[in-house]
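This structure is in structure tokens; I'll ask about it shortly.
Here the complex is missing a single protein chain, while all its other protein chains stay put.
Let's turn to chain A:
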Amino acid sequence: MIGIIDYGMGNLHSVCSALKRIEQPYILSGNPEELHETDGLLLPGVGSFKDAMNELEETGLIDFIKKETENGKPLMGICLGMQLLFEESTENGLTKGLGLLPGKVDRFSGVTAEGKSYKVPHMGWNNLHFLQKEQPLLKGLDEGYVYFVHSFVVQTDDRNVLAAAAHYEDVEVPAVVGRDHIMGTQFHPEKSSETGMGMLKNFCHFVEEGKQR
């Protein structure tokens, strides 16, 4: 059973219907007690980093997520949900994140090192380059196109957490990140055709395997 964390941010419908399509049982809840009963957590999110952290704080979900992941429960963040896994973001003023992965989140500058301006958000289909083929989300998949929509991007000095990247202008965009049982995708896997759906399936398998360990 997967628990989709509902904290009032963004469109959860698409994640729910994606899990339905792959016949994965799930619950949608903002209640820590209910979510505790699940085997793995999905943290979606569309909107601003600051609003999201405020919502998580008010609902007591920050402590919950930290405790669950400390105890080894798998967690996958999607889009803003992935950014929240990192230490901090500059969106709408510097805000602390969940701090589960090393790195910070900052806006695309909109200008390359050579001074050429480019469009922000990074919106559309971009090709993934796998850096760690054995990362649980990427297992058995081929590099392919996935759908991005974001104006902020993760920056990390720790290459170990970078599982796949996309290139937008002169920026290496962390697209799939992860360490142990904590992982995430910057793009929307539920909107990224077969490649994205493959990663959701992989997460569900990972959760299933964890149960048997």
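Please note the rule applied: contacts are C-beta pairs under 8 Å (C-beta built on N, C-alpha and C of every residue); 3 or more make two chains touch, one makes a residue touch a chain; residues count from 1.
The working rule: contacts and distances are computed from a predicted model.
Comparing "RNA polymerase sigma factor", "Binding-protein-dependent transport systems inner membrane component", "Imidazole glycerol phosphate synthase subunit HisF" or "ABC transporter permease" against the UniProt entry of the hidden chain yields the protein name "Imidazole glycerol phosphate synthase subunit HisF". Checked against the full complex, the candidates A:S48, A:T90, A:Q132 or A:T156 give a single residue touching the omitted chain, namely A:S48. Looking at A:K66, A:K119 or A:K211, the residue that reaches the missing chain in the full complex is A:K119. Residues touching the missing chain, restricted to chain A, are 11, 13-14, 17-18, 20-21, 46-48, 110, 117, 119-127, 145, 147, 149-151, 167-168, 188, 190-194, 196-197 (touch as defined at the top).
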